[in-house]
Every structure is written in structure tokens, then in C-alpha cells.
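One protein chain is absent from this view; the other protein chains keep their places.
Going by the order they are written in, the chains are A and B; count residues from 1 in each one.
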Amino acid sequence: MLKDITLGQYFPVDSVAHRLDPRTKLILLIMYITAVFIVRDIWLFGVVIAFMLLMTAMSRVPFSYVMKAIKPMRILLPLMFILNLFMIRTGTVLFSWRFITITTGGIKQALFIVLRLVALVTGASLLTLTTTPVSLTEGLEKLLTPLKIIKFPAHELAMMMTIALRFIPTLLEEADKIMKAQLARGADLESGNIFKKTKAMVPILIPLFVNSFRRAEELALAMESRCYHGGEGRTKLKVLKFRMRDLWAILIMSALIALIIVLQSTLSIDGVIASFVLGLLGIDR
Amino acid sequence: MPIVVEKLTYTYQAGSVNAFTALKDVSFTVNDGEFVGIIGHTGCGKSTLIQQLNGLMLPSSGRVTVDGFDMNDKKQRAKGRALVGMVFQYPDYQLFDETVYKDISFGPRNMKLPEEEIARRISEAMRLVGLDEKEFSDKSPFELSGGEKRRTALAGIVAMYPKYLVLDEPMAGLDPSGRKAVIEMIEGFRKTLGCAVVMVSHSMDDIARSADKVIVLRDGTIYKSGTPAEIFSEAEELNEMGLEPPFAARVASRLRKQGVPLPGGIYTNEALADALSGIKGGSADA
Partner (left out) sequence: MLSLKNVSFSYESGSDAVKNVSLEIGDGEFIAIVGHNGSGKSTLAKLLNGLLLPTSGTVTVNGMDTSDDDRILDIRRHVGMVFQNPDNQIVTTVVREDVAFGPENLGIPTDEIVTRVDSALKAVGMEKYAESAPHMLSGGQKQRIAIAGMLAMEPEILVLDEATAMLDPIGRKEIIGIVRKLNEEKGITVIMITQYMEEAIGCERVIVINDGSIVMDDTPLAVFKRGDELRSIGLDVPAAVELREMLKTRGIADCGDAMTIEELTDKLCLSLLKN
């Protein structure tokens, strides 16, 4: 049933990774992404991957579960690999036949691209697997709170995320019911070209929108009845607290990044920034 | 020709850890023109079952045929579905068009009927649900009151002239006069269109009043089926299942316990009154 979809696919076990403060985990993710992008050496990349595996082990989430995140990319990944393999022509030519040329640079680049994507997606999914959407939202709100100085609506953003998370299953279920109601009236959603199919969606989208607006109105009334008046003066059921383990986690991650920087002997700041930018662009030197 | 449900089993998320069998080995028949009431507490599989009747959900095993059309077969399903009109609990799931008239025409139009036939059916459907054609045709369905929306939704189905009308809790959330109006409308459809009715409802009194046959679902299986008299005279049994029997049946059951010699099979106020006046007459003679 659509109802059973759990968003962010939280994996409910108790582990060090689960107990870390959500803010720590968000910071760790950002640091991890930085590490993935600045690493230029394929062997050092092995260290990053090993680190990822270690974190997975510590989270007590089954490895296969973490790897599920890659499933939606099962077409993209081979495609990226092949494109890079054939398009990049640096280093030694290993093989050449008509318009196909494979070079050492190409292999390295193709491997890098794929590994980077896998590392990023699994890292991010590790965050959502070990953190409930609620505490993730809380962590984000807290991390963004300093930005209130520049009028950044941190509380409102978090509230919107919470409501969205709350209502997505409800709306999916409703969409399913509406679709069935219209199918029962002989709606044809399958045949015809794209234009026809889009038009056939109208009888489903309109009730869905109308109902969503009504829901939003009723929810606003219910929230007002419960004295909601914005983020000002609000207290929290759960107060986030940094603990020793949070400090350790950040220290260890910092050490990893330092290691990468030192070993790549790009000690100058310029070099690191350059690596990062190049990494982002997917260009390998 | 009837709707025949044979050994129907349905499992949600079959094969996964969350697999849940909502229907187990369910068999029954809906004959032409028959009024079948389906009762059972929330979660017993009622909604899953009625969605099988027009192929919105397909059996995991077993078979549903509508006038001989096998709903498991994609081509036959379309023909079978055209015979079954399905009314969902809330009208908000189906109203979408600019005007009431256009909205009601959605079903007939999908059936590719000629324009004058569509117009004729809309007039008939609006008459049957008690919506004045002149007054409501050009109104937006979203401006209507709750009761009017429900009438419009019903008209949208009735205009398809279904041979079988399936209703899921059509009285939910209505006030007493609204509930009565819906019951009367359904009677009207049966008289005018001669359609069979399958109705799921929590209101045993409504089912008791109208149904020819009652099916009691429990944990996805047919616990019992029979005439209202057969089903509703066992008030205790229904109570145990968390179902509230018709009021007269409950009164009769309590009176029997208190030593009043009432005959079985009482589930309407009229029958109860008749039986009571019999006893009174009898004891006065003695």
C-alpha cells in the first residue's frame, strides 16, 4: 500500500550513528562531501570508501540497505562510466579501433566519476537511514538559525518540511483514491500520446489540488487553535545537545580531510580550493 | 447474468515482509437486481473487496466475473467495468469539472455515447438524485453544499446506467435527513434503472431495511451470509464482532434475556411492535 512508504527510509536500530546529534550528522555529511570532492588520488579514494564502510558498520544498518540508494542510478552509473571511458583522451592510449579510443586517463576518470557518485549517494542515504525526518528537520532548523540575522526563515522552512513530511503519505493515498474514482467512471489514463495522457490527468489533478487546498485551510485553523504564532517564543519537546561523541565524530572526520590534504601534498589553500572546484566540475587533472 | 466472485484472495505487498492478506477465499454472487449489504468492522477487507468488483484491484488468486467478463483479463475488464458503477465515500474524490453538467457527463462521455443520449441520461440522473437541472447545470461543483456535492457525485455514476451500483459508505458524515435522502435515492435508482446494489455500510439499520442479502466479513473472510433476518437476529454474535446490530434486534435480544418470549428473526421496529402486541394480547387472555 502507498500508505506504507516511509520517507527518508529511516532504519530503526540503536547505534552510535543513530545517537549522534542531527546537527553533527549534517556537518559530517558536508565534510564528507568535501572529502569526496577534494580527493584526487585513486588510492586515497580507497581510504574515503573504507571510512564510509566503517561508518556503515557503526550504524548497524545492513550494507545491502545502504546500497539500495544506488538502485535508482543503475542506468546513470554505467552510462557515466562509458561516456567518460570513451570521451576522455589523456594519458597513455591502451586501445584504439576506428573512433573508439581507450586511454589510462579515461579509465581513471570513469572510475572516479562512478565512485564519487556512489560515495555521495550512499553517504547521504546513511544520514537519512540513521536520522528520523523529524530530528533531521530539527537539526537543519538549529543549524540555520544563525542565518535569521539576514532574515533567513529558518523556522518557517523547518515547519514547511515537517508539514510536507506529514502530508506526503496522506496525499499519495488520496491520489490513489481519486485515480480509482475516475477510473471507475471510465477515465482512460493509459492510451494515447503524451498530449492526450496529460489531458487525461486533469480529472485527477483537479480534485487533488482542491482537496489539498481545503486540507491546508483546515490545518491552518487547527494550528491556530493550538496557539501557533510563528517561531517566536516557541519551546521544544526535545532539546538538541552536543555530547562528547559528537566532538569525536567531527574530530575524526577533520583528521580524514587533513590526511587527504597532506598526502596529496597540496598543502597550499589554493590547491585545496582548486581541487574542490575541479572535483565539482568533474574535471580531473 | 450476475457478478460472480470465486475463491478470491488478495494480498497487499505479496512476497515482502509486510505482506498482508486482506481477503481470503471469498466467494459470493450478486444477482441481477439484488441488493447486497456488506458489513464488517474497519479493516475487515470491505473496501478491498468492493474494489475487486470492477477491477480497480485484481485478485492475487481466484476470479471475479461480471456478466461473464473475466476481470483478470485486460480486454474483458474494460467491458466488465462499464457495467459496474462505483460510488466512493466522499464526493471530493471525483468532482473536477467546471460545471455540474459537465462533471456528470464525464462518465457517459467516456462510454462514447452519442451526444443526445448523454443529454438524456444527465437529465434522468439529475432527476433521480433530486438536483434541479435548470438550477444546478451551470453551477461549479465546488460551490455546492456537502449534500449537493454528494448528489452530483451520485448522478455522475448513475448517468452511466450501471447494471451494478457499488456504494462505499454512501451515508458517511451526513445528517439524519441526508442519510434518509440517500437511501431513498438508491431505492429510486433500483426502481428506474433496475440495477443491482452492493452497499458497504456501518449502519446496520440501513442495511437491514434495504438489503436482500447480507454478507458479514471478518478478517478478510466471509464469516456469514444470508437474509437480513438470518444475520441480524443473532444480535450477540454481531456485538462480539464489534458490529452494532439494528436497534430493534438489540432490543429484542435484551428482552429475550429478561424473559420476554419473543420469536426469532426480529430486526425492524415494525416486526418488534407486532411481536410485542401479540405477547401483550396473549398474556391478557391468560
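Remarks
Just so we're on the same page, a residue touches a chain if its C-beta (ideal position, glycine included) is under 8 Å from a C-beta of that chain, and two chains touch if they have at least 3 such contacts.
Note that the structure is predicted; figures quoted are calculated from it, not measured.
Touched by the hidden chain within the whole complex are the displayed chains A, B. Which of A:Ser15, A:Thr34 or A:Thr132 touches the hidden chain is settled by the complete complex: it is A:Thr132.
Chain A meets the missing chain through residues 3, 6, 132-134, 162-163, 165-166, 169-170, 173, 215, 218-219, 221-229, 233-239. Panel shows chain B; residues 41-43, 145-147, 172-178, 202, 205, 242-244, 247-248, 250-251, 254-255, 258-260, 269, 272-273, 276-277, 279-280, 283-284 of it touch the chain omitted from the view.
In this text, only the chains that are shown with their structure count from here on.
Inter-chain spacing, taken between the CA centroids of chain A and chain B, is 46 Å.
Every residue of chain B that touches chain A in the complex is listed here, in rising order: 12-13, 18, 51, 54, 56, 81-82, 84-86, 88, 92-97, 106-107, 110-111, 142, 156-157, 160. Per the touch definition, chain A reaches chain B in the complex via residues 1, 4, 174, 177-178, 180-188, 202-204, 206-207, 210-211, 214.
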